[in-house]
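Got a structure for you, questions after.
Moving on, here comes subunit A:
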Amino acid sequence: MSLKFENIRKTFTEENGNEFVVLDDISFDVNDGEFVSIMGPSGCGKSTFLNMLAGILPVDSGEIWYQGSAVSPADLPSAYIFQESRVLNWRTVGENIKFALKAQGIPEAEHEERITSTLEMVGLENERDNYPLRLSGGMRQRVGIARALSVDPSILLMDEPFSSLDELTARQLREDVLELWQETDKTIIFVTHDVSEAVFLSDRVFFFDTRGQIFNRAEITHERPREPDDPELLETEAELMETFFDHMTAIQ
Partner candidate 1 sequence: MSTYDLAGGSPRQRIVTAIFNPTILTLIGFLVIWEIAAMSFSPRDLPGLVQLAELTFTVVSGGDRYYFPEHAWITFQRIGIAFVITMVIGVTVGIAMGYGVIERYMTTPVMVVLTFPSVVWAFIAVMWFGLTTYLVMVFVIVVIVAPYVIVNVWKGAESIDHDLLEMADAFDASTAMKWRHIYIPFLMPFLFSSGRLAIALSWKLSLVAEIFGASSGIGYVINIYYEAVRADMIIAWSVPIMLLMFGIERVLKRVENNYFEWRPELDDVTSEVQSG
Partner candidate 2 sequence: MSAKSITSLDRLTDVTARSILVNISQRVRKQIHQIVLPLLGMIVLWQLAAMYVSDPMTLPTPMATFEQTYLLATTPDFRGLTALDHLRYTFVRAIVVSVIALSIATVFGVLMTTNKSFEEGLSNVLPFAMTVPTVVIILLSMIWFNFGERAVIFATVIAATPFGIINMWQGAKDIDVDLITMAHSFDASTAMVWRHIYIPHLLPYLFGSYRYILGMVWKIVILAEVFGIENGFGAMFRYYFQMGELVVMLGYLMLFVAVVLIIEYAVLKPLEEYLFRWRG
């Protein structure tokens, strides 16, 4: 049990002073090298959860355990891949990666090697001196992935990274991410609202509802490599959607 969340809770105060529960008592474990998806409707707090792990938002209460000891989000060896690529348009692809390396305090001597190898991993070795605005949306997203990989995190946090891309590009990137994951043994926490994406990628899927609670923990046991349109996967998706709608009607 490498990563463990216990009773994570997050509330926001609205402008009129009302408290609003975003995440209520979230507890689950993630194994080393596991691919886990968090799935839910918009407003279920899934992105908030990821932002807390990345240290962008503070955790209100609850505990995070990593390799047996209680840690704060800042101590997690994680890197974030955003929904929009969030690259610095005025820096070249290479400099964008350097930004992350410097921010994380990685020694200057390693920068060269890390930039080259991560760009190779995402297939952008020829775009190192190019500016992001001259790349396609899919390639910019690859820069974001390379930037996260460059700091060599054990955990990758991904917030709907493919949702703003066209479906063909997204499919290609999904396969590439799976390949990278298998090569590097990273733990991935992946947020999505797309059930087929979750089923195709993950070992396990956690379903959040609009009250900020987990109502379903699904294990996806299909053999890898998987095919996106495999009828068995489609069947699993249908079942999961069924439970999802049942639950949503029940809590209303």
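Assume a residue touches a chain if its C-beta (ideal position, glycine included) is under 8 Å from a C-beta of that chain, and two chains touch if they have at least 3 such contacts; residues count from 1.
With respect to how the candidates were assembled, all candidates are chains of the complex that A comes from, given by their letters.
These numbers were taken from a predicted model, which means no experiment stands behind them.
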- prompt: Pick from 1 or 2: which one touches subunit A in this complex?
  reply: 1
- request: Using the touch rule from the top, collect the residues of subunit A that touch candidate 1 in their complex.
  value: 51, 54-56, 74, 79-80, 82, 84, 86, 88-91, 99-100, 102-104, 131-133, 147, 151
